[in-house]
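All protein chains but one are shown in place.
== chain A ==
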Amino acid sequence: MARRSSSLLRPGLLIGLALLAVQFVAIVFAPWIAPFSPIEANPLDSLQPPNLVHWLGTDELGMDIFSRIVFATRVNLLIGFAAVALSLAIGVPVGVLVGYYRGLGGALVMRFFDFIQSFPVFVLGMALVAVLGQEIWSVVIVLCMLFVPMFARIVRAEVLSLRERPFIAAARCSGANDFAIMFRHILPNAMTPVIVQVSVSIGMAILLTAGLSFIGAGVRLPSPEWGLMVSSGAQQMILGIWWVALFPGLAIVFSVLSFALLSDEAQRLADTARRKEGAR
């Protein structure tokens, strides 16, 4: 018992959860937290350093940086969650099918994934956004192109080994058909590495969204988005105007950190569970 409680009170887990909670508060209560509109330009107040009115200063259009950071949490996390959820919904079943049936179709799907994954993300992103337009959903689709093959691969690898396990043969003897074997017997046993990967992927998605926006292949101004904000502040950095880029940068760091910490904890829990299973 002593070990269990200490594993729940690990600092990594606490910090990760606390940072996540802050982000959720920002998402839900953004209009109440933010003192200014995130998209209202006020040229008279442009490039003010942090002060009592504009806590984190203003950018060159005079928009309040704190308000924009708070509202951007919605955009960035929405993109991250949507991309990962969609990728799970597509990648996991594809991985199960490809792993279970193998065969020519499966090989073709995997080669197609290889083909997609052989493009650098940013090149793929710029091309797709050029075709689809600079919308939030374009960014989600770009991220899905990245994550679907990743989840499918992870699941497929698990399924390949699980399908040979005796309990699958036992399930077949008990009358389970292919569908039941795949989704009732194999899938629950294949989910552990996926769940660990989910948290990492959300962090990656946030980072990539910011990256795409930074190079101009993501969300458009005046939408509040962290990468875009860093990008607009980057030019002022050498003029000594540090606050425009720094604060949204920190937001990215803490957001990605929270998901990275949580994925570490998920990995640890998965390992413990696996050890416990293996102990018998």
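Here is the rule we go by: a contact is a pair of C-beta atoms (placed from the backbone, for glycine too) under 8 Å apart; a residue touches a chain by one contact, two chains touch by 3 or more; residues count from 1.
Here is the rule we go by: contacts and distances are computed from a predicted model.
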Protein name, per the UniProt record, of whichever chain is missing from view ("ABC-type glutathione transport system ATPase component", "Cytochrome bc1 complex cytochrome b subunit", "Spermidine/putrescine import ATP-binding protein PotA" or "Nucleoside ABC transporter membrane protein"): "ABC-type glutathione transport system ATPase component"
Residue touching the undisplayed chain, where the options are A:Val53, A:Val123 or A:Ala169: A:Ala169
Given A:His54, A:Arg68 or A:His185, the one touching the chain that is not displayed: A:His185
Touch list for chain A against the chain that is not drawn: 165-167, 169-177, 185, 188-189, 276-277, 280
